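One chain of protein is taken out of this complex; the other chains stay put.
Order of writing sets the chain letters: A and B. Residues in each chain are counted from 1.
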Amino acid sequence: MTNLLLEWVIKTIVILFILVTAVAYVTLMERKVMAWIQMRVGPNRVGLGKFRLWGLMQPLADGLKMIFKEDIIPLQANRWLYVLAPALSLIPALMTFIVIPYGSHITIFGYTIELHVTRMNVGLLYVLALTSVGVYGIVLAGWSSNNKYSLMGGLRSSAQMISYELALGLSIVSVLLYTGTLDLVEIVEAQSGFHGLAWNIFHYPLLILVFVIFYIASLAETNRTPFDLPEADSELVAGYHTEYSSMKFVMFQMAEYLNLITASSIATTLFFGGWNGPFVGRLPLLGPLYFTVKVLALIFLAMWIRYTVPRFRYDQLMRFGWKFLLPASIVNIIISSTVILFMR
Amino acid sequence: MELEKLLFIVFAVIAIASALNILLQRNPLYSALSLIGTLLALSALYVTVRAEFIAAVQIVVYAGAIMVLFIFVIMLLNIPKDQPQIEKQKALRYLAIPFAGLMIAEMFYVLRWIRLSTLPPVPAGNAEQAVGTTWSIGTRLFTDYLLPFEVTSVLILMAVVGAMVLARREGD
Partner (left out) sequence: MVNYVPVLLILIIALGMAAVIIILSKLAAKSRPTREKLMPYECGVEPVGTARERQSVKFYLVAMAFLLFDIEAVFLVPWAVVFRDVVRSEAYRHLKYVFYGEMMVFMVVLFVGLIYVWRKGILEWNK
C-alpha cells in the first residue's frame, strides 16, 4: 500500500511539475504564434546572460515580474470569496490530469510503471465533473470583485460555459457509443490496432463531425476566441478578472491555459488515439512523444483560430450554442446509435 | 478495511461540518458554497461504497448544475445578509424543544431496526451484481426500471415548461 502511495505521489508531482512548465511555455507559444500570424517575430530577447536563446526565458521573466507586482484587494470586495475564486478556478483545472494516459508503460530497473496516475472506470465522467465545477471560480470572481464589469463578465462567462458544456457532454456521449467504456486508459488501448493507427477518428469516420462539435464546444468552455467576449479588452474591460492583480491573476491565466491543455488532451485521447502511433509496441517511450505532438497540434489549432477569426457577439454566441450546437450533438447521437444498431 | 474507515470518517466529518455551516452563515452565498462542500463530501462517500458513477453524476448534476442555478439566483436577486429578526411569538421557542426531542426519538426508533448486514455486500469483480456501477445502471435502468425512466423524461419536460412560464410572467 505504501508502495502504491509513493508511486502516486511521485507521479502526481512529476505531472504537476511538467504541467506548470507546460503552461508557462504555452503562453510563450501563444505569443509566438500570434506574432508569426501577424507577420512579426514575438518575444525573442529574454535569454540567459549573454545568450539570446530565442526568448525561451520569457515565461520565467514574466512569472518573476508577476510575483513582485502589487497585490491589490479592492476595498469593497468580499475578501474571502475574492481570494477563494482563483483557487477554485485553478484546482479543478489541475485535477483532470491524473486520469489521462500519457503512454502505455515504461520499465525502469525491472519495475513497470504505468503512464497514468490512476485508472478510474468513470474517468471521462470525472473530467466532465471537474469542468462543471470550474464554472464556480469565474462566477464567484465576478461577484466578489464588487465591480459592475466583473459581475457582468462573470455572469456572462459562466452562462456561456454552462451552455457549451451541454454540447460538450453530448458529443462525449456520441463517442461513448463507440467506445463502450468511460475509462480513458481502456479507450486509448482500444485504439492500438493496425500498427498504432487505429485511431477512433479513422475507425469510425462519423466521429469527425463529433470531433468538430467537441472542439468548438471546448473552445467556448475555455473562453477562447472566437468565444472570449466576456474577457475581451475592448468589450468588457477584462471581464471577471478586471480587479485581479499579481498572482491571483496569474492563477486565472494558468487555469485558462490548463483548461485548453485539458481539452486538447481529452480530444486526442478520445479521437486521435492518445499515445498511439507507429512502433509504440516496440518502443514504449514513443507513447508520450506522440501524445505531446498531438496535444500541441490541437493547441496550435486553437491559437490559429484565435488569431484568424473575429469574435462572436454574446447573443450570437448563445444562439449558436443552444440552437445549433446542441441540436447537432443530439442528432449525432441519434445517427451514431442508429448506425451501431443496424450495422456490423 | 482501515483505509475505508478512515476515509469514511474524514468525509463524514467534512459533510456534517459543511452542513452545519449552511445554517450558521449569515450570507446566503456562503451557505450555498457550504452546500457545495457538503455535496462534494457526499460524493466522496459514494466513492467509498464503490458507487463511482453515482459519485461523478452527483457532482455533474447536483454540484455542477443545481448549485450553479442556486448561485445565479442568489446573485440575480441580490439577497441581502440575514438580519436578526424581532420575534413576535417567543412562546413558540419553548414548544420547539419537545418537538425536536420527539423527532430525534423517532429517528432512533427507526434506526434501531436497520441492520448494517442487510446492506448489499460489496462484490469483488462481479460487475453484474454491483450497485452503482455504470454497467449495472445502464442495464437495469433501461430494462427493469424502464417506466420510472420514461416518466422522468416527462417530468423534466414539465419542469422546463413550468420554469419558463413562471420566470417569464414576472419579466414580461
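Definition applied: a residue touches a chain if its C-beta (ideal position, glycine included) is under 8 Å from a C-beta of that chain, and two chains touch if they have at least 3 such contacts.
Remember, it's a predicted structure, so these values are computed and weren't measured experimentally.
Among the chains on display, the ones the left-out chain touches in the entire complex are A, B. Considering the full assembly, A:Ile98 is the residue among A:Leu81, A:Ile98 or A:Leu207 that touches the omitted chain. In the complete complex, the hidden chain is touched by one of A:Ala35, A:Ala198 or A:Met318, namely A:Met318. For the chain left out of this panel, the touching residue among A:Ala159, A:Leu219 or A:Ile261 is A:Ala159. One chain of the complex is left out; on chain B, the residues touching it are 3-4, 44, 47-48, 50, 52-53, 57, 60-61, 64-66, 68-69, 72-73, 75-78, 134-135, 137-139, 141-143, 146, 149-150, 152-154, 156-157, 159-161, 163-164, 167-168, 170-171.
Against the chain not displayed here, chain A makes contact via residues 4-5, 8-9, 11-13, 16, 66-76, 83, 86-87, 90-91, 94-95, 97-98, 117-120, 125-126, 145-152, 155, 159, 162-163, 165-166, 169-170, 173-174, 176-178, 180-182, 237, 242-243, 246-248, 250-251, 314-315, 318-319, 322-323, 326-327, 330, 333-334, 337-338, 340-341.
By our rule, only the chains that are shown with their structure count from here on.
Contacts from chain B toward chain A in the complex involve residues 3, 29-30, 36, 52-53, 55-57, 59-60, 63-65, 68, 71-72, 75, 133-134. Chain A makes touch with chain B in their complex at residues 1, 80-81, 120-122, 125-126, 128-129, 132-133, 135-136, 139-140, 143, 151, 155, 158, 162, 169, 182.
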